[in-house]
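The chains shown are only part of the set, and none of them has been moved.
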Amino acid sequence: MRILVINPNTTQSMTAKIGEAAASVASEATQIVAVNPADGPPSIEGYFDEVFAIPGIIAEMGKAPAADAYVIACFDDTGLDAARCATEAPVIGIGEAAFHMASLVAGKFSVVTTLARSVPAIEHNLAKYGLASRCAKVRSSDVAVLELERPGSNARHRISQEIARAINEDHAEAIVLGCAGMADLAHSLSEEHGVPVLDGVVCAVTLAESLFKVGLKTSKIGGYAAPRGKRFAGMFAPLSPTQAEIV
Amino acid sequence: MRILVINPNTTQSMTAKIGEAAASVASEATQIVAVNPADGPPSIEGYFDEVFAIPGIIAEMGKAPAADAYVIACFDDTGLDAARCATEAPVIGIGEAAFHMASLVAGKFSVVTTLARSVPAIEHNLAKYGLASRCAKVRSSDVAVLELERPGSNARHRISQEIARAINEDHAEAIVLGCAGMADLAHSLSEEHGVPVLDGVVCAVTLAESLFKVGLKTSKIGGYAAPRGKRFAGMFAPLSPTQAEIV
Amino acid sequence: MRILVINPNTTQSMTAKIGEAAASVASEATQIVAVNPADGPPSIEGYFDEVFAIPGIIAEMGKAPAADAYVIACFDDTGLDAARCATEAPVIGIGEAAFHMASLVAGKFSVVTTLARSVPAIEHNLAKYGLASRCAKVRSSDVAVLELERPGSNARHRISQEIARAINEDHAEAIVLGCAGMADLAHSLSEEHGVPVLDGVVCAVTLAESLFKVGLKTSKIGGYAAPRGKRFAGMFAPLSPTQAEIV
């Protein structure tokens, strides 16, 4: 199968890191293609940045050849609902992927994310997914997304400290790392703290494989129905001729 | 004060109708400016259409002169969170406006919206706002948005039937109309059914005036903090030089 | 329009302060009448005091001329449900008013009220209104209601300290002041802490104006139906001959 892993920001070093993480767990028969839009924000930190990343996600999904499953590799699950409308193939957000997987190995987990401004969007997602009661706390480490790409920053140290607080104060039994850019840290942080530490990228890839193997596709009878054919004005490329039309 | 009422879709007849509704309740001292983006979908029906409407909303907000408050006149409250990041002035969605106002005149309300595909987004908003427990049911009338603009359609009849069901089956004490294009129907439907029937546009305008009079602005210390200065790649116009920068 | 602002306790200095706050935001065309019952408790601190304040609220509402809207100026929203039964005109509690308005400018707010004994009633209201998930914490400042009227008390200082804790510990993005007697402190506390600080009196007055302009009245088909005609025994004055009758 072919999984398109979309990093919704334009930072290619992050795309590369995400692609590596994705490939590390994929089955031999799975082809991982990691991309990022050419246009949009270099990192997604809060609601504003999200807006300008989503058209690029849809555009990447519209490029041939079609994938068997899509992974949106931003922890906010940016544009997930819209992406599900745009295809029948499964679409997985790395945030939801990590939340669901954490729920299978721990009674309660805490999330450690980047900046405080990202906390509300993550809390909203947890409530929407139904998993808020499984999350002890969403914590920010006060690490900006691109600090994670900067060699020599003390980002890992600050994240590790926040994990310790989550275990001691929240009684979290597992930790979910709240940014795609932390994908390379999960293993060593798990060893350090003696609890499962989850990166959403690898979770999403294996869930995409799972859905594919089971033959499950996105339901098309409710909120994820295909877009109605209509003539969009202006600058946005149509996803496909049958779905939306540009004047 | 000056309120910018943004119809996020490109259908100008709907913008005109919304502007009229807005003006009908505004104080004399309030200047209502109703606009719509030039680019984007002609109607917003589900998650996919939302994506392509939000950049246009942000662009309208960025045009001088700045308004004292903004109203987003799509019942899904399309782009509301992002718009709140983009200004310190109050931003009100017509969906949330109607939910809050209905909560002041009834114990429980039901929503009557357009198509079934729009129901999940409205349910998610209710959960996010905390008002899900006040809403008996979100109902679709199976009326497409643009049917509301078409003279001779039986849209009003079908909406009225759904209202009757909401009163009888859900025990709803008030009805919230779930589309900006229904703004002109609220008064007569309320008379017909003997319960408050709320249109979000007029609710949002008076709430915007309320916040302005009280001197309340959007909090900037959490999820609605101003965007961090960063260089966006490509096609999206910056909101303002201080907030986001284009390469 | 004419808004009757009812301070449910008998302390006239507080009524004056509330009336001033109300007038400060009312439109020119709005007549604010601030009253308090002659009988009842001098302050409302907990469930017991509430009981003896409500008959006085109903009595004030029954006096001619009828108002176009009513504001109940006690943060517990004392007697709000009963008052809604007693008239078709909108009735707003200052607690609910502040909660709804705070929800429009912040993701999460905390409440800073007077004594610890008032916390449970406020928490119950938040749950009943559906807005508990928007409130990070209800905090008491250990300030008695009438201390707020006493020049030279350090009430403001203690309230300010509790606000600081709410911002740092609860990650509250806005603060709701939990007593009508704090109406004069909101503006300076907002400046001091850099977040929206809401007083319910001004919020309720503008919401009452909003409902009036939109033409919304309390729904009469459910819990707020007019009282059934019945002969009350004894000491309580009837609201009006058509609603309840005294032997």
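Labels for the chains are A, B and C, by order of writing; each one numbers its residues from 1.
Here is the rule we use: a contact is a pair of C-beta atoms (placed from the backbone, for glycine too) under 8 Å apart; a residue touches a chain by one contact, two chains touch by 3 or more.
Keep in mind it's a predicted model, so treat the numbers as computed, not measured.
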| item | value |
| --- | --- |
| Total copies in the full complex, given that 3 are placed here | 6 |
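Note that in this section only the chains that are shown with their structure count from here on.
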| item | value |
| --- | --- |
| Chain contact graph, described as a line, ring, star, complete graph or other shape | complete |
| Chain occupying the middle, per Cα centroid | B |
| Angle (degrees, nearest 5) of the CA superposition of subunit A onto subunit B | 180 |
| Length of the line joining the C-alpha centres of subunit A and subunit B, rounded to whole Å | 28 |
| Distance between the centres, which are taken as Cα means, of subunit C and subunit A, whole angstrom | 44 |
| Numbers and ranges of subunit A residues touching at least 2 other chains | 116, 119-120, 127 |
| Complex contact set, residues of subunit C against subunit A | 107-108, 133, 171 |
| Interface residues, subunit B side, partner subunit A - complex | 10, 38-43, 45-52, 54-55, 58, 79, 81-82, 84-86, 116-121, 124, 127-128, 144, 222-225, 227-228, 230-236, 239, 244 |
| Residue ranges of subunit B touching subunit C (in the complex, touch as defined) | 25, 27, 90, 92, 96, 100-101, 103-108, 129-134, 167, 171, 173-174, 187, 194-196, 198, 202-203, 206-207, 209-211, 213-224 |
